[in-house]
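Before any comments, here is the structure.
Showing chain A:
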Amino acid sequence: MEYSILQLINFILTYIGINFSVYFPPYGMLVQRVIVDLIGGLLIFIAAALTIIVVIYIFRKWMADLQQRIGPNRVGPYGTLQLIADALKMFGKEDIIPDNVDPLLFRFAPYLVFIPLILSYLLIPYGNLYHWDIIFTNVNVTLLLVIAFSAIPPIGEIIAGFASNNKFSMLGALRAAAQDLSYEIPMMISLIGVIMLTGTFNLNSISQYQWHYIPIAILEPIGFLVFFVAVLSKMAVVPFDLPESESELVSGFNVEYSGLRFGIFYLGVFGSIFFGSLFISTVYLSGGSDIPFIPGLGYIWLLVKAFIFTFLFLTIWVSLPRIRVDKYMNFGWKYLLPLSIINILWTMVIVLAMHGVL
Partner candidate 1 sequence: MEEKIIEVNFGPQHPSTHGVLRLKVKLKGETVLSAEPIIGYLHRNAEKLSEFNYYASNTVFMDRLDYVGNHNMELGYVMAVEKLADIDVPERAVWLRMLFVELNRIASHLVWAGTMGLDLGMITPFFYTFRERERILQLFEMVSGARLTYNYISIGGVYNDLPNEFDAKFNEFVEDFSSRLKEIESLFKENEVFIQRMKGIGILPPEVAKSYSITGPVLRASGVNYDIRKVSPYLYYDKVDFDIPVSNGMDNYARFEVRFREMEQSLRIVKQVYGKLPTGEYQNPLYRKSGLINIKGKGESYVRTESPRGEFGVYVVGDGSKKPYRVRIRSPAFQNLSATNEMVKGSKIADMIATISTLDPVFGEVDR
Partner candidate 2 sequence: MILEEGVLKDGTKFILVEKNTLLEELKNMKNQGYDYLILMSAVDYRNYREVVYHLGSYRDNRKLVLKVRTEDDVLKSSASLWGSANWFERELYDLMGIRFEGHPELKRIFLPEGWHGHPLRKDYDMNKEQYVNMNDDGTDTVSFNPEDGW
């Protein structure tokens, strides 16, 4: 017997006496549902924020380790509270809004980057822990929703760049637009292969499918590779951090930002690194489904896979130079796009073979 995490919240609420569904029959249930969803959303928000902090801590420690430094070690045991201190510092800083910016768009842009990211954390099926399925959204189009949400942050970046009224920001914004355009397409086309194999847009079903058969990364190595590169580019970290490229455009689209709003952009980068890791392990490496022969630990298994990817991304970050912008576009359009189409053809072969046609 499996329960979803929302049911668990409902049980707990009922247990402590908050149960609207008994009062006014049709509407009370709706109210109860909304409350449960809100609590679930809050939970995922806190969890996502904590994960981002953990990822930043890991990044700083891991980078320090690779560079023969010590890294943060002053605030809290082993520097674990450093990020909290940093966040407090960010909150305390003055939020400078330069004279000639578009004030509304300038204020609004960071949220446009961050909120879709947090929302997309709601869509990932986190697998099961003991008997509880940690799944917040289980509709039929979660994959599409993830892609839709992931298309919004670049718009925020472009708005931030244009609203800043700064030439460096504008160049960064243009780069963000170009980058998004040229890498989202290979990413989605490589996902088509997954959809063809599994026949569903539901991320939970996709991960369950892989548990039943075989991880898609093994079936579609080309698609996996394309998707990996595209996700890396989506996260905009080195070697693909062109919109910000510190040494060229100073800080790209967020050059005019300071204080909390800059902090939001900063968190967004690391949030998207971990989200990318979760997404890639869900879609291609059976995600939150059980560890073979050990039921009930899917959540842990997902986290293990996601953190392995996170470490991989961070290692790539510290060891590679930035690719040049025109070469990068070339790479996207001339190599990744054809490869992703080849991947579709290869998937067709697999699908036909499965159905016994070949």
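Regarding candidate selection, all candidates are chains of the complex that A comes from, given by their letters.
Please note the rule applied: contacts are C-beta pairs under 8 Å (C-beta built on N, C-alpha and C of every residue); 3 or more make two chains touch, one makes a residue touch a chain; residues count from 1.
These numbers were taken from a predicted model, which means no experiment stands behind them.
Here chain A appears alone, and the candidate among 1 or 2 that touches it in the complex is 1. Listing the residues of chain A that touch candidate 1 in their complex gives 63, 66-69, 167-168, 171, 238-239, 241, 245-250, 317-327.
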